[in-house]
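Below: one structure, written as structure tokens.
A single protein chain has been omitted from the complex, and every remaining protein chain is retained in its original position.
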Amino acid sequence: MTDAEIIDRLKADLGGKIVELTHPAPRRLFLKAAPGDLLAVTGTLRDKYGVVFLSTITGVDKGETFEIIYHFSTPEQDFNLRTELPRARPHVESISSLIPGAVLYERELQDMFGIVVDHIPDARRLVLSDDWPEGQYPLRKDWKHERPVEVIPGGES
Amino acid sequence: MAVLRTLLYLFVYPGLLFLFAYSTFCEWFDRKVFARLQNRMGPTHTGSFGLLQPIADFIKLLAKEDVVPAAADKGLFRVLPAFGLAVVSAAGLLLPVWNFDLAVPSFTSFQGDLIVLLYLLSLPTLIIFLAAWSSTNYFSSIGGARVLTMLFGYEVPLFLAVLSPAILAGSWRLAEIAAFYQAKPLLILPNLLAFAIAVVAVQAKLERCPFDIPHAETEIVGGTFTEFSGKKLALFRLMFDIEMVVSSGLLAAVFLGGFPGGALVGFAHLVVKTLFVIFLLSLIRALTSRIRIDQVVTLAWKYLAPLAVLQLLIIILLKGLLS
Partner (left out) sequence: MKFQIPIGPQHPALKEPISLRMTVEGEVIVDADIRLGYNHRGVEKVAEEKNWTQNLYLSERICGICSHSHSTCYVQGVEKLMDIAPPPRGMYIRYLVSELERVHSHLLWLGVAGHEAGFDSFFMYTWRDREVVMDLLEMITGNRVHYAINAVGGVRRDLDDLQKAKVLEGVKILRERSVYYFRIGASEPSFVARIAGVGVLPLEKAVALCAVGPTARASGWARDVRKEDPYAVYGELEFDVPTADTCDVLGRVVVRVKELLESYKLIEQMIHKLPEGPIAAKVPRKAKPGEVVSRYEAPRGENLHYIKSNGTDKPERLKVRAPTLANYPATVEMLRSGFIADIPLIFAAIDPCICCAERAVVLTSARSGEESIVRLGDLRRQALERHQKAPLKRNAVWPF
């Protein structure tokens, strides 16, 4: 199936749910959906297009909103599904019921951007340490690193 | 004179001093063979050809900080390494390396010393188990459990294998068994199967690859010796070295015709025959990968033990034929 055919099929299947569909390079499709439609779109992709593999989930801080991109791929095509969440209330539904392997990336998203993933089966921290202060999300643009004063036992300072 | 002779026997040859020197040499030999089989150099730096490396390692360990864990059973934890060393050194005395007068049994050669030797060689396993258990570390506990599981695997095949040459010789005394095979060297051949089984069992007893399961570092860190450091670890390592010498000496005495011909020639026999056995052990160590604990038990009870029984059967039939 060529890229153009897939685009036509996607438009027919998901017409209303896709806000935007771009095709910047061969084999790369970027879809945009509202946060509420995420689960439905993923479900359709999985059932009708054989999308079972999630490479990762990227978060991007765009100031007023957070953009998150799910990078799916099949042997023929890459689907990048994006959605935008308001910064004030960053909630998104977990897709781990459809793709169990997504949990790891959703945990990473929670750690790094403070996006709350609803109904995630395992909400513990993944990459940040246990004593990391609450409310600090390193990959947000307004977060700046301040090196804490290091206390070395037996050291001079 | 007799007192001097006894003291010499206890402390010099084949007592503590000799055992220390010879076991470190054997460790060097084992390490060198193992390294060459792996395309490495092995110890090269300390002494000529790295001969003094095991001693250097021993001294270095003695100088290291000695930590006793707070939760450990301190008394047991402290005393076990020395106890283990004493047990294997005592076992070393029973080897018939001095030219024994068969007619006049001395205090280290008596009817049944084979059994005592085997018993003394089983003790280190129990000591290691106790040491592991008393250090109360999770890794040690798992290691300790593995030590005991393995003991139930290899001990029976070893005993059965050593039994068969003794039955053929009709004696429980090491010196007499050795003398029997010196007189009839051809009778060594029917015991070859038992010798092979005994070599594998001794490998397991010494916890060397493929049986280094109790202290497999990639699985359970140091296993039984996780909490041991400094002097205690040095003593345990020496214990293993001496145990290697004594058990290969036992195999040499029982299967390879002992050490005949007085102090000097006997000594040459001892060196050649133990090094041969140690060479076999190193070969097994280089050519195999570590197996799992359940596979050890399967190996021992499915293959080694039945083969040992078969060997016993052959020997009993042979003895009937000969008499």
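Per-chain residue numbering starts at 1, and chain names A and B are given in the order in which the chains are listed.
Everything that follows uses one rule, which is that contacts are C-beta pairs under 8 Å (C-beta built on N, C-alpha and C of every residue); 3 or more make two chains touch, one makes a residue touch a chain.
Since this is a predicted model, take the numbers as computed values, not measurements.
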{"item": "Full-complex contact with the absent chain, from A:I7, A:L21 or A:L104", "value": "A:L104"}
{"item": "Residue of A:G15, A:P75 or A:P133 in touch with the missing chain, whole complex considered", "value": "A:P75"}
{"item": "Chain not shown, touching residues in chain A", "value": "24-25, 27-28, 30, 52-56, 58-61, 69, 71, 73, 75-76, 78, 80, 99-105, 125-129, 138-139, 145, 150, 152, 155-157"}
{"item": "Where the missing chain touches chain B, by residue", "value": "32, 36-41, 44-45, 49, 138-139, 142, 145-146, 209-210, 212-213, 216-221, 286-295"}
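Basically, only the chains that are shown with their structure count from here on.
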{"item": "Rounded Å distance between chain A and chain B, as computed from the means of their C-alpha atoms", "value": "61"}
